[in-house]
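All protein chains of the complex are present and in place, except for one that has been dropped.
Now for chain A:
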Amino acid sequence: KLKMLTNISNVLRACAQRHKCDTFKLDEAPATQVVMTRDEGLQYYRIMQTMRRMELKADQLYKQKIIRGFCHLYDGQEACAVGIEAAINLSDHLITAYRAHGYTYTRGGTVKEIMAELTGRRGGIAKGKGGSMHMYTKHFYGGNGIVGAQVPLGAGVALACKYQGKNELCVCLYGDGAANQGQIFETYNMAALWKLPVIFICENNRYGMGTSVERAAASTDYYKRGEFIPGLRIDGMDVLCVREATRFAADHCRSGKGPILMELQTYRYHGHSMSDPGVSYRTREEIQEVRSKSDPISLLKDRMLSNNMASVEELKEIDIEVRKEIEDASQFATTDPEPPLEELCNHIYSNNPAIEVRGTNPWSKLKSVS
């Protein structure tokens, strides 16, 4: 039965009706009829499910005090990362703020490396020295702790893309909270002035920490706030909407028209960080409603099942595989040794030979190498 389904759906493909997308200063809009193959659907499902399970595991480890410090979870927003990545290349560049676990995964990091970074172990993706907010992979510039500070960096990276003429672009992500930072507007201006190939993406999850967008922003039309930069507003819970809009935005950038702004309307199930239970400024009913009506994973799952693109059993099998991967990674992240003390001083400067770093008194000297 399974085989037949495969054959059929490979030929059949699904037509998904997209939600309407709002545009700003654009003559055209992303396509409303899109095609998703079975393979793509299964792939998106697996990635989103991995991200979801990874975050839930992180939540658990945090509550067991195995993960410490600041930790911002991405569950609920999975369709954003997966949709964006599906429409750009791995050779394109991406930078985000501190809610970075999902993007680290889509950019090529492994669950093992991410979990071990969360627990601060040697095998972590930043050698255990960055932690939750600071993860990096090739063409993924982090992992940035200061609200909004990554946005000008993204424009700089986009300049390099343009300068080198490799037809690459930079995806520059920030949240609805950061959207009110002054440097965002400085960057809009520079990016438009110099026609940089940058896609500004505001992941609007409705709350900047504990403040709802209505209470924080004079205009909540984040896709219009670039003023002279064309914009798109789309449903960030639907991976196909995000993919199609990003594809449109990427074409816009690559054709030399300069920056474009996207607002993805999404939702985070967890609080802002692990120290925020996330229910003092919104109701449990609100969270429950989003979960039941527009969960990104359920949306994709239902779409695939109703179009006969996959069977329940086959998706369950993926779930089991994902769960196992997370368990293995979690095992690794809790047993891998911590970085050695020598690492404390390494990578302060680029230096060769090693330099001495003064400890708490003049007699305790440590070595720093890079």
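Heads up, the rule we're going with is that a residue touches a chain if its C-beta (ideal position, glycine included) is under 8 Å from a C-beta of that chain, and two chains touch if they have at least 3 such contacts; residues count from 1.
Note that in this section contacts and distances are computed from a predicted model.
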Which of the following is the UniProt-recorded protein name of the chain this complex doesn't show: "Coatomer subunit gamma", "2-oxoisovalerate dehydrogenase subunit beta, mitochondrial", "non-specific serine/threonine protein kinase" or "Actin-related protein 2/3 complex subunit 5"? "2-oxoisovalerate dehydrogenase subunit beta, mitochondrial"
Selected residue (touches chain absent from view) among A:29, A:149, A:287 or A:318: A:149
Residue in contact with the excluded chain [from A:76, A:102 or A:130]: A:130
Applying the definition given at the start, please give the residues of chain A touching the unseen chain. 93, 95, 124-130, 134, 136, 141-146, 149, 151-161, 163, 182-183, 186-187, 189-190, 193-194, 346-350, 355, 357, 362, 370
